[in-house]
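There's a structure below that I have some questions on.
Note that one protein chain of the assembly has been removed; the remaining protein chains are unaltered in position.
Right after this comes subunit A.
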Amino acid sequence: MFTLEGVSKRFGGLQALHPLTLTLPTGATTVLIGPSGCGKSTLLRLLNGLARPDTGRVLFDGHPLPEAPDALLAVRQRVGYALQGGGLFPHLTGAQNVTLMARHLRWPQARIRERLGVLTDLTRFPAEALERYPGQLSGGQRQRVALMRALMLDPDVLLLDEPLGALDPLVRHDLQADLRGIFERLGKTVVLVTHDLAEAAYLGHGIVLMREGQVVQQGTLDDLEAHPADAFVTRFIQAQRPLPVGRAG
């Protein structure tokens, strides 16, 4: 679905991404993972044109991302995007957040209502909470609203930047399970950024491990464990502390 050719990005004095070439498969979930500041969020934002590459180009569905603002807006309507904390509009209710873009595109009321119903079922969001404002929702509910908003126009692609970042463990666990179910049911191309390897392995088909603006290795978790590209890969995998064995009780 996405192909990056020789793409690099610099912010001031910081080389956020070194020239890299990468292909992200259609219909699969790819997880971008790596330590903080490795460039994974920048990479994600290059995919929907929120950031522009300094060199190289990004191909979406075989075509370069357009330069013209209008054409880019059309692409964004095919690419859902949700980020940590949800980025919800605080002055709009949950339902208004989800349906904003559809209303802007003048979808008929009935179609909007129907789609909203489908999405609340899919994300298991309580219908009565739709009329609440973001300030009145829990962290997990906000994330579900953000997910519904990203899915409203039934996009081809879903980009998620640390969607479960700021949630407590139980909520996070529930949402991980729900997300996996949703990805399987929809069969869309998903690109997800996280720094949690267990989450990456649970949700993703393929993993792209990054470090200091470069792709270290791309493959499944098994590939990474069995054939690490370098010592960093092994260290990164081992850094995920397992629960201590032989605990009392």
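Everything below uses one rule, namely that contacts are C-beta pairs under 8 Å (C-beta built on N, C-alpha and C of every residue); 3 or more make two chains touch, one makes a residue touch a chain; residues count from 1.
FYI, contacts and distances are computed from a predicted model.
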item: Name under which UniProt lists the unshown chain, selected from "ABC transporter permease subunit", "Fe-S cluster assembly protein SufB", "Ubiquinone biosynthesis protein UbiU" or "Cytochrome d ubiquinol oxidase subunit II"; value: "ABC transporter permease subunit"
item: Among A:Y81, A:F125, A:F183 or A:F236, the residue in touch with the chain that has been omitted; value: A:Y81
item: Among A:G12, A:P108 or A:G135, the residue in touch with the chain that has been omitted; value: A:G135
item: Subunit A residues that touch the omitted chain in the full complex; value: 48, 50, 69-70, 73-77, 79, 81-93, 100-101, 104, 133-136, 146, 149, 159
